[in-house]
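Only one structure is covered here, and it is reproduced in the block below.
Excluded from the complex is one protein chain; the other protein chains are retained at their positions.
As written, the chains take the letters A and B, and residue 1 is the first residue of each chain.
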Amino acid sequence: MTPSHKLSELGLSLPTPPNPVAAYLPAVVHEGTVIVSGQIPMVEGNLQFKGSVPSEVSEAEAVNAARQCALNALAVVDSVLPGGLDSVEQILRLGVFVQSEAGFHGQPAIANGASELMQDLFGEAGRHARAAVGVIALPLGATVEIELMARFSPTGR
Amino acid sequence: MTPSHKLSELGLSLPTPPNPVAAYLPAVVHEGTVIVSGQIPMVEGNLQFKGSVPSEVSEAEAVNAARQCALNALAVVDSVLPGGLDSVEQILRLGVFVQSEAGFHGQPAIANGASELMQDLFGEAGRHARAAVGVIALPLGATVEIELMARFSPTGR
Partner (left out) sequence: MTPSHKLSELGLSLPTPPNPVAAYLPAVVHEGTVIVSGQIPMVEGNLQFKGSVPSEVSEAEAVNAARQCALNALAVVDSVLPGGLDSVEQILRLGVFVQSEAGFHGQPAIANGASELMQDLFGEAGRHARAAVGVIALPLGATVEIELMARFSPTGR
């Protein structure tokens, strides 16, 4: 089953890839890899998760925020690769930034909202290296920002 | 027009590439890419922008700080590549860290100080993937730190 089919099976669909909020690209393609810019949990142009964890946004909500960031990153991947989402051979790395208050240390569980989606969609090929940290502030007040690097097949899968 | 010419046309010049403030290299070259260490807004050995945004440094000043970080990164690129700045084929990624207070979410506009310089100098080849986040503290108290990855032509452009 392809990642696109898995996505449908999970009742999910790729959003319209969000436009960068500034002077840069959603992603660049380099030597068989795609480097996706930091994605925040936008849905149809609206920021869905805003504020820091845990007092403004709960850990459970932040997991959903991370999942939405991941979906947005995959929407970008799908839009920039000639072979689309299903030409991804391996998710290589996620960089996960969680807007956190001092003393909150549950970033790994939140980042799992993204990591588990990758595994659900791509299986072994979705398992990746990751760095997850807590930061004081993110663009537009987003709860989570995620950047992604993946390898793809130039000829489709 | 080459990026070097563009730089002159904009009335800018590359600074002396700053020395790393510790035990690492200004950049490493790997398989046709150059990975530049995090640059802070040093000018001739002095840190020009120090403090967090917005109470210690205004958003407008921080844009200039980001631009200076970008110039320093390009100075490093110019110094480590045999073909210099003009052998850059594509700016691939900027990692932008803005020393931010809680509640400040204007990191994208600040990072644009760097991103727009890249576009001004390199045109389409200057458009890149980016992650911009707000952090509580940066080396020496710098307002902004920027790391860069670019692809270059081994034979010059």
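Please note the rule applied: a residue touches a chain if its C-beta (ideal position, glycine included) is under 8 Å from a C-beta of that chain, and two chains touch if they have at least 3 such contacts.
Note that this is a predicted model, so its numbers are computed, not measured.
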Out of B:18, B:41 or B:95, only one touches the absent chain, namely B:95
Full-complex touch with the removed chain, picking from A:4, A:48 or A:90, is A:90
It is residues of subunit A that touch the chain not shown, namely 31-33, 90, 92-94, 98, 100-109, 111-112, 115-116, 119, 127-136, 151
Hidden partner sits against subunit B at residues 20-28, 30-31, 35-38, 52, 95, 97, 135-142, 145, 147
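The rule is simple: only the chains that are shown with their structure count from here on.
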Distance between the CA centroids of subunit A and subunit B (whole Å) is 25
